[in-house]
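Provided herewith is a single structure, encoded as structure tokens, for subsequent inquiry.
Heads up, one of the protein chains got dropped from this complex, but the rest are sitting where they should.
On to chain A.
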Amino acid sequence: MSDRLTVAKTYKLYIGGKFPRSESGRSYPVTDSKGTFLANAAQGSRKDARDAVSAARKAFGGWSGTTAYNRGQVLYRVAEVLEGRREQFITEVATSEGVALKKAQSLVDTAIDRWVWYAGWTDKIAAVLGSSNPVAGPYFSFSTPEPTGVVAVLAPQQSSLLGLISVIAPVIASGNTCVVITSQDRPLPAITLSEVLATSDVPGGVVNIITGRTAEIAPWLASHGDVNALDLTGAPESIRADLERSAAGTVKRVLRNKVNEDFTATPDMSRLRAFLETKTVWHPMGV
């Protein structure tokens, strides 16, 4: 037996490109699917969510202002780094979700492919969803999709990596920034994803990842005046109606999807479209 001490990892939050502990100082035990202890993860609080929203707001101008082409490159680079961590993700997905290694392998590969799929969309969204409108007058009229702003994402509770990537990638591909509440019981792949984001070219604050109790933090994000949209994917059924009601108080876009969405299926544009606003510009002709 080796006499080397194991180096235990401290699982922290990812806010504004940094890895802080929870402001509350709390943590909670994370177990594998059989109930064996895996790690202590930071238990985020409403103040962590507040800090994450200000980080996301700060990053929004820069991220939404980059060219679509550049955003695509940055996202593709994330896929490269994901690929380098493939083995780590496979182990984590297998222990978190209690699936066989082979299944975990295919989940991770699908997740990386999913990321590349969305990376390819960045410079095509405007062409597909935008239009040059025929109008009865001497004007050009263009409609272009623009990012909504800061999106609060409640990540799926079951699918710890594929589901997570399937909800984050479409949000940031179009230029939004986001605050993600991870799966409550399976947060470890999300924390590893935050390390991937930190070591790729995604600017700090574009993705902020908070681990903890979804039902505790989600209401604060739903009612937050500086959050523009809410993705309810991972919200427990019992609080969905309340979240929608408080989101209405500040006129947020809300994405309500099926509770047990199948993330292995090839996606369509609906998640991209959910967090876009259409801007129409009229311009006089012949000037």
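Heads up, the rule we're going with is that contacts are C-beta pairs under 8 Å (C-beta built on N, C-alpha and C of every residue); 3 or more make two chains touch, one makes a residue touch a chain; residues count from 1.
Please note the rule applied: contacts and distances are computed from a predicted model.
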item	value
Undisplayed chain, where the name is taken from the UniProt record, one of "Branched-chain amino acid ABC transporter permease", "Deoxyribose-phosphate aldolase", "Glutaconate CoA-transferase subunit B" or "Dipeptide-binding protein"	"Deoxyribose-phosphate aldolase"
Hidden partner chain, touching residue among A:25, A:137, A:225 or A:284	A:225
Touching residue (missing chain; options A:148, A:166, A:214 or A:246)	A:246
Touching the absent chain when the full complex is considered, from A:13, A:53 or A:161	A:53
Footprint left on chain A by the chain that the document does not show	50, 53, 57, 220, 223-227, 246, 249
